[in-house]
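Only a single protein chain was left out; the remaining protein chains are all shown in position.
By letter and in written order, the chains are A and B; residue numbering begins at 1 in each of them.
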Amino acid sequence: MTQRILIQLDSDLQPSSFDSVVAIDAGVEQLLRYGGVQVTSVETLVHGAMFTRGGDDLCKTAIFIGGSDVDVAERLLKACRDAFFGPVRVSLMLDANGCNTTASAAVVAASRHADLADSRVVVLGGTGPVGRRVAQLLAGDGARVTLTSRSIERATRACSEVMETVGEGEVTPVAIAPGGQTAEALSGAEIVIGCGAAGIELVDKETMLGLDSLKVAIDLNAVPPAGVGGVGVTDKAAPIGSGVGYGAIGVGGLKMKTHRMAIESLFTSNDRVLDAHEIYAIAKSIG
Amino acid sequence: MTQRILIQLDSDLQPSSFDSVVAIDAGVEQLLRYGGVQVTSVETLVHGAMFTRGGDDLCKTAIFIGGSDVDVAERLLKACRDAFFGPVRVSLMLDANGCNTTASAAVVAASRHADLADSRVVVLGGTGPVGRRVAQLLAGDGARVTLTSRSIERATRACSEVMETVGEGEVTPVAIAPGGQTAEALSGAEIVIGCGAAGIELVDKETMLGLDSLKVAIDLNAVPPAGVGGVGVTDKAAPIGSGVGYGAIGVGGLKMKTHRMAIESLFTSNDRVLDAHEIYAIAKSIG
Partner (left out) sequence: MTQRILIQLDSDLQPSSFDSVVAIDAGVEQLLRYGGVQVTSVETLVHGAMFTRGGDDLCKTAIFIGGSDVDVAERLLKACRDAFFGPVRVSLMLDANGCNTTASAAVVAASRHADLADSRVVVLGGTGPVGRRVAQLLAGDGARVTLTSRSIERATRACSEVMETVGEGEVTPVAIAPGGQTAEALSGAEIVIGCGAAGIELVDKETMLGLDSLKVAIDLNAVPPAGVGGVGVTDKAAPIGSGVGYGAIGVGGLKMKTHRMAIESLFTSNDRVLDAHEIYAIAKSIG
């Protein structure tokens, strides 16, 4: 029996133990782990995956791209695709810093409590990799998205990037100064998702409790204090104001299932490329 | 079936092949090996172990700390413990440079031929990691220990460290100049254990043969010449003077069994911390 091999490319010096354990639990039999991976090292490693197994066995080798730096990971993903020769290729998955599985799980959790196509969503602190992906997945499903940042320049740039990826939809940048008018930005929102840096409160509990339109609030920050006031890190559809809340651990179960199922699906054919869109589809199938 | 994963943290650039092979032979199914590990890299790696498996499966992930530098390993062990959140933790084992398994095997071998609680023991060249551990285990079992070094300062410091760890007992520093009065330091000793650097004779054969009180002599140096004169590297309870002798390979079988059993025991719960004391208990159970 040909063993399932996952080549783990990680731009961090020490490749993620998290990604390795999840891969093993998803049925990977042999892990080839690489740390400190640079774009220049990719071609040889990908060719080693392409040219060692033929026919039906080629799909038993796949590549996972991780690391804490999502931008570098995207360049590694491109380098992998550039190394392919037509149909001679292996499946690829990008989940650097958990960006795709986290964003997908958050949006699926939100969709349990509100019709995305009919919702106004505010993505707080949304300029990072997870925030941009959350906005992308929401806009792709027809939500009207507001993306906030302390800097209007960064918010605007993130929105442009999201719109480029999605093609159509509504993603509007809003700047919120520290201690500024968050309530105003949230006004009328059914969904609020906090994607800011660890340990920064993006909106206080009072504001959240006063938001009458709220159906679901999600805080993806795992380190206290909460990014979205009133949402506990382990909350899972716990009541908050007029809606329910999910914390980082509260969406963690779905995130983990999505991650494992995505890894499993890599080995079903040799031409999969799992990025935000494809991983979101997997998360949706789990619900 | 959840696979047994061991995360091998090694401060050497190339993680130990010795530790990896022993881990595999002890039933580890997947090794996640890290070289050049620094204290700053530990937290993320430990969190990856803590947050990927839940419930009964958490104890199927454990961490081994190795490397040739025992002091660095102790700092890595502390960093692992600092990364835990209360009961969310995984089992840990420290055996950098084989210090704990070697010291434990040596003391257990000695205990076959003399009642430790009733013995005077001289630990020759005892200021290194193995020597300090040998002294610690002996003192903990009630032996009266003399620890020698060429430097009285280093001997005194080592004895203080040992006493701090043990809490009670007798560990006395003695300086022996090169070519100095070893016979005097050994006078009345039932147990002599050589823990010095490779290739240095700590005591000559004549002195050993003249030591009437001797019950057991152990030389942990594996590279000729012998550290304890008259003890061959493969000796295992071979006659020497009035007692018996063990060489490094002579205690090697017990050391290896102890190492393997310690690795196995890591996966029986998620909260074990195997350092000198715990590994000695395992060696004792083997006998």
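FYI, a contact is a pair of C-beta atoms (placed from the backbone, for glycine too) under 8 Å apart; a residue touches a chain by one contact, two chains touch by 3 or more.
Here the structure is a predicted model, which means the values were calculated and not measured.
Undergrad: Among B:Val21, B:Val88, B:Ala117 or B:Ile152, which residue is in contact with the omitted chain in the full complex?
TA: Of the listed residues, the one touching the omitted chain is B:Val21.
Undergrad: What residue numbers in chain A mark contact with the hidden partner chain?
TA: Residues of chain A in touch with the missing chain: 2-3, 5, 7, 30, 32, 34, 36-37, 41, 44-49, 51-53, 61.
Undergrad: Which residues does chain B use to touch the chain missing from this display?
TA: On the chain B side, contact with the omitted chain comes from 13-14, 16-22, 24-25, 31, 33, 252, 256.
One rule holds in what follows: only the chains that are shown with their structure count from here on.
Undergrad: On Cα atoms, by how many degrees is chain A rotated relative to chain B, nearest 5?
TA: That rotation is 120 degrees, given to the nearest 5.
Undergrad: What is the distance in Å between the mean C-alpha positions of chain A and chain B?
TA: Roughly 46 Å, centre to centre.
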